[in-house]
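Left out: one protein chain. Kept in place: all the others.
Now for chain A:
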Amino acid sequence: MVMFSLTPVLDVCTQQQEGKELTKEEKQRLRKEKKQQKKSKEKKDDKPSRDSEKEKKPASAASPAPQTPTQPPAQKAAPAPVPVPASETPSAADKPAKSKAELKAERRARQEAERASKGKKGDVGPQAAPGKPKAPPSELQPVVKRLPEHVQVDNPEVLKKLAKKLERQQVYGCAPNCCGCIPLRSDYGYKVSLFSHLHQYSRKAPLTQQLGIPSTVIHPAIVRLGLQYSQGIVAGSNARSVALLHAFKQVIRDYTTPPNEELSRDLVNRLKPYISFLNQCRPLSASMGNAIKYIKKEISNIPSQCKEEEAKRKLLNCIDCYINEKIVLAAKAIAKYSIEKISDGDVILVYGCSSLVNHILCEAFEKNRKFRVIVVDSRPRLEGREALRRLVQKGINCTYVLISAVSYILPEVSKVFLGAHALLANGYVMSRVGTSQIALVAKAFNVPVLVCCETYKFCERVQTDSFVSNELDDPDDLIVTRTGTTQLEHWQEVPSLGLLNLVYDVTPPDFVDLVITDLGMIPCTSVPVVLRVKNVDQ
């Protein structure tokens, strides 16, 4: 890396002093080299070299513009962005060109020093990386993949960047000088250290506190949706996606293209702040992410000569089709496949409240299959009660237990039907916390476990544990009042006490026997195949 840069920089320098234009490749190489030099220089805290580096910069004073956009992303690792563009011009102004030979000598000396220090650092770098994935990876080669920002909540620099990003997100429809930004929702309470990289919000501090009341910055339908998410009124993967799509339909209906803008580009930009608002209210689910990708693709594919009314009609139509195909019809297809698997006399175990599993059981009951259901429930959400209500309303014979009794009840069970929040690319099933427990115990009892999941919930992520990416719910939900006393009322005052309210967990594919999707009944390991086929289709 260090070797090749010598000659091009010299060439660049000579060209510059001759006043010729730089070619693109040379500019790029120059930029890359500067990046690396800056990184290593900041680590060494080497003042003199920085000054001489700034002096070297007049060489690139001809191209300050293309440099500035690349500088911010280049400084991801560096804590404080070096004010390069600002320093360039003054140094360029007060320093006439040094002689060629002097510059060459300086550069060579610097690069030798760097090479020597990098040789030492390179050994330490890769070893440190697996142990501390959060350490600034500038010490390693630049090809390393960084953790996404939403998973680095305990890193204050990342938080600062996120806040700045939210501020900079231009929200359309508001005056340019008003603070049209989405406020940052602050975390609440002490977080358990294993999960300190995730956000933990309190339901009593909604994001709407910081927004103005007649919300002009964010479309009212989206504010309403965000509130419903954060208060748990709309919960469950399918419900959230459907509600999101309906809200987007409303946004599209109320949208008018500003003059000199194209609908295909402007509408996508307008949706961005809404999506970050919804993300702050409650982290987006995999199904919502896929739905958003689909909508953005559809919007960008609108031809530019299409009239606004027709474009809007097309988009609304697309959304309706998506809901119909991926959710409603998929549920019908999955029900059809599952009914083949349900035989008379079955005892089916379900966990929590999955809209799809409830739908399947109701359909099977209508087709006169004779079975009974055991509903397993867990705190603090107690969603099983809602599932119980819906099944009993249909007339299905149900039993209700808490998850602590699952190993006592399993000898009676013939099949386990589970719903999924998302299916990951390595075959793992992400679902409500407690699902992997049920699958594990079922496996121990040799009871078949069937997971029902629509294909639009398949996601490209890969995860093998429940720590790296999860959601932390309001810890105050765990507090319960029995016979007038609330033991955990003052949990915040006890310094060593942390309340953890996890939402999701991940089940390995060894515990899952079959996945029933709208494409058919596939084994867990075929998920990447489905994803690949889907991508080819699109």
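The working rule: a contact is a pair of C-beta atoms (placed from the backbone, for glycine too) under 8 Å apart; a residue touches a chain by one contact, two chains touch by 3 or more; residues count from 1.
Please note the rule applied: contacts and distances are computed from a predicted model.
> For the chain that's not shown, choose its UniProt protein name out of "GPI-anchor transamidase", "Proteasome subunit beta type-11", "Sorting nexin" or "Translation initiation factor eIF2B subunit gamma".
So, among "GPI-anchor transamidase", "Proteasome subunit beta type-11", "Sorting nexin" or "Translation initiation factor eIF2B subunit gamma", the name matching the hidden chain's UniProt entry is "Translation initiation factor eIF2B subunit gamma".
> Which of these touches the unseen chain: A:Leu166, A:Ala243, A:Val350 or A:Val416?
Answer from the full complex: A:Ala243 touches the omitted chain.
> Which is it among A:Leu103, A:Ala387, A:Leu472 or A:Val512 that touches the chain not included here?
A:Ala387
> Touching the absent chain in the whole complex: find that residue among A:Leu30, A:Val223, A:Cys318 or A:Ile374.
The missing chain is touched by A:Val223.
> Check each of A:Gln28, A:Ser117, A:Asn155 or A:Thr208 against the chain that is not shown and name the one that touches it.
Within the whole complex, the residue contacting the unshown chain is A:Thr208.
> Using the definition of touch stated at the top, determine which of A:Pro273, A:Gly289 or A:Gly352 touches the missing chain.
Candidates A:Pro273, A:Gly289 or A:Gly352; residue touching the omitted chain: A:Gly352.
> Just checking the interface: what residues of chain A touch the absent partner chain?
These residues touch the chain not displayed: 206, 208-209, 211-216, 220-221, 223-224, 227-228, 231-236, 238-240, 242-243, 246, 250, 253-254, 352-353, 355, 381, 383, 385-387, 389, 392-393.
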